[in-house]
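The other protein chains are all here in position, but one chain of the complex has been omitted.
Let's look at chain A:
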Amino acid sequence: MSYYFTIIGTRDNPLFELDFGTSKVGGDGVARFREEAKYMNQFIVHAALDVVEEVQWTNKEMYLKRIDSFQNNHVHCFLTGGNVKFMLLMNPDPTATTYSAYPTSQPSRPSTARQSTTLLAASPNSQATEEAVRAFMLEVYENWVKCIMNPFYQVNQVVTSPVFRNRVATAAKKYL
């Protein structure tokens, strides 16, 4: 179970990136994405931005829930008032996900497979998942607002603060 979280600015420019694994059900909080997934994640999230644009004017909520999925990757989106997107990609079993014609190198370990039934991403539409993601997003949002309240921060500037990164990682550990 691995996550890829990114903040996208108003011009579809990435402002912040973080990948992490689950800390629930004995997870160690480390992302287990395969090498090719590193850039596929960016690609999938970028493709999901189109979906965000479709729903952003019909849905007034800030948390747009799951908006897109591709090959066992599920993308949840949270849209701030300032049109900045928080995108969270979740993959219950990244080692088993195929992105291309490559044969999968190793099958997933049985223990992981059994675990994944209790993991959030196994049921990306369930109430529990949505609530957990919403809580995570709201905590990130709080820190995001604090970040942009910095008078030296301008729109669409990349966020480099290590404190912000820590805060997001802590929120991830707490909820996901």
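Observations on the structure shown:
The working rule: a residue touches a chain if its C-beta (ideal position, glycine included) is under 8 Å from a C-beta of that chain, and two chains touch if they have at least 3 such contacts; residues count from 1.
Assume contacts and distances are computed from a predicted model.
Between the names "Synaptotagmin-like protein 3", "snRNA-activating protein complex subunit 1", "MICOS complex subunit MIC10" or "Trafficking protein particle complex subunit", the one given in UniProt for the chain missing from this structure view is "Trafficking protein particle complex subunit".
Interface note for the absent chain: among A:A47, A:A128, A:V145 or A:V158, the touching residue is A:V145. The chain not shown here is touched by just one of A:V30, A:A47 or A:V155, and that residue is A:V155.
Listed residues A:Q42, A:S69 or A:N83: the one in touch with the omitted chain is A:N83. One chain is missing from the display, and on chain A it is touched by residues 56-58, 60-62, 79-83, 141-150, 154-155, 161-164, 167.
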